[in-house]
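One protein chain omitted, others in place.
Then we have subunit A:
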Amino acid sequence: MEDCLAKKMEITVSEAEKRTGRNAMNIQETYTAYLIETRAVESQSEGQCAPVESLWRRYSEFELLRNYLTVTYPHIVVPPLPEKRADFVWHKLSADNMDPDFVERRRIGLENFLLRVASHPVLCQDKIFYAFLMQEGGWKEMVNETGFQLKADSRLKALNATFRVKNPDKRFTELKHYSDELQSVISHLLRVRARVADRLYGVYKVHGNYGRVFSEWSAIEKEMGDGLQSAGHHMDVYAASIDDILEEEEHYADQLKEYLFYAEALRAVCRKHELMQYDLEMAAQDLTSKKQQCEELATGTVRTFSLKGMTSKLFGQETPEQREAKIKILEEQIQEGEEQLKSKNLEGRDFVKSAWADIERFKEQKNHDLKEALISYAVMQISMCKKGIQVWTNAKECFSKM
C-alpha cells in the first residue's frame, strides 16, 4: 500500500443526520445523510494541521459509487457496503433503518468502506472516488458521464445468465466455489449467533427477578436481611450487564458481515472471468466456422451441411463473381475476427494477471482481518466471563455474611 490515498488523507464519516427531501419521483421521503470529513495529512515538517473539508452524502450515493467501481474495475474485489437493511437481528435489536443504533453502525460501516477503497492500490487513484470525497455538487452527473451505466446493465445481465465454459480456469472455478461456501457458512453463523444472543439475553434478564425477590424476602428477615438485600443488588447488576456485552458483540457480527459481502464481490470477479472466457470461446468458435466456410467456398466442396449449400444445389450454383464476393467478405470478417481474438486473448491474460494479484491481496487481508476479529471475539468472551465471576463472587460474599 505504498502510495494509496489513505496515507495522504484522513477520512472519517463523522456524523449522521435525518433529513427530509424530495426524491427522483418527487415524493417526500425521510433519509439519513452522512457527513464525510477529510483532511490532508501534512508531512512532519509542518506544525499546523490542514483544514478539514466536509460534505454530506446519503447511502444511495455510496451505492452509486460502488456500482461505478465494480463496473470500471471488474478484476478488483471491490470492498462492500454495510447492509442496506438490518439482517440477522436478534430480538432486542430493531430492524428499523431509522433506529439510532442501526444508523450508528452503518456510519461506522460506511467509514470503513471509504477507508478500504482509499487503501486499495488501484481504486484509490480513481478520479470519481476522489470527487466523491471532495466535490459536493455535480458528482452524480460526473459519474453518469462516464457512461458506466451501459456497462452496468450488460454486466448485470451477464452475471445472472447461465452458460457453460468449455475450458474453465481451474483456479477461478475453485475460487468461485470457495466464495459460495464462504457466503453460506458465514450467513449460517450469523443466523445462529443471533439466536444465541437472544437466548443469552433471556438467561441474564431472568436473574434480575432474583434481585426483586431477594429484596422482598430480606424485608421479613432479621439476620439474613442485609445479606439478601445486597446479593439482590448484585443480581440486578448481572442482569443489566448483558446489554453492554451484546452491543460489543454486534461489532464482531459486523466484521463477519463485511466478509460475507466481500465473498459476493469475490464471486463477481470469478464470474466476470467466466464471462470473458466464454466470450473468447464463442469468438474463437465463430472464427473457426467462418474460416471453414471460406475454405468450402474457395474449394467448392461442401463438407458441412448448410441451407445455402442445399438451396444452391437445388436451384443451381452461384456465379463465380458472386462466390468471389462472398469469399472477400468472409476474408475481411476473418481478419477482423483474428484481430479481435488476439485482443480478447490479451485482455483475458491481463485480466487473469491483475485479478489474481488482487485476489492474493484480498486473501491476505481477509486472513489478517478475520484472525483479529476472532481474537477480539475471544477476548470479549473472556471479559464477559470475568464479569460473571466478579458478580457471583460478590453475591457469594453477601451470602456468607448472612
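Everything below uses one rule, namely that contacts are C-beta pairs under 8 Å (C-beta built on N, C-alpha and C of every residue); 3 or more make two chains touch, one makes a residue touch a chain; residues count from 1.
Rule of thumb we're sticking to: contacts and distances are computed from a predicted model.
Novice: One chain is missing here; what is its name in UniProt, given the choices "BOS complex subunit TMEM147", "Sorting nexin-30", "Syntaxin-18" or "dolichyl-diphosphooligosaccharide--protein glycotransferase"?
Specialist: "Sorting nexin-30"
Novice: Among A:140, A:195, A:328 or A:353, which one is in touch with the chain left out?
Specialist: Answer from the full complex: A:195 touches the omitted chain.
Novice: In the whole complex, not just what's shown, which of A:125, A:209, A:292 or A:322 touches the removed chain?
Specialist: Of the listed residues, the one touching the omitted chain is A:209.
Novice: Check each of A:65, A:231 or A:276 against the chain that is not shown and name the one that touches it.
Specialist: Counting the whole complex, the residue in contact with the absent chain is A:231.
Novice: Please identify, in ascending order, the residues of subunit A that touch the omitted chain?
Specialist: 178, 181-182, 185-186, 188-189, 192-193, 195-196, 198-200, 202-203, 206-207, 209-210, 213, 216-217, 220, 222-224, 227, 231, 367, 370-371, 374-375, 377-378, 381-382, 385-386, 388-389, 392-393, 395-396, 399-400, 402
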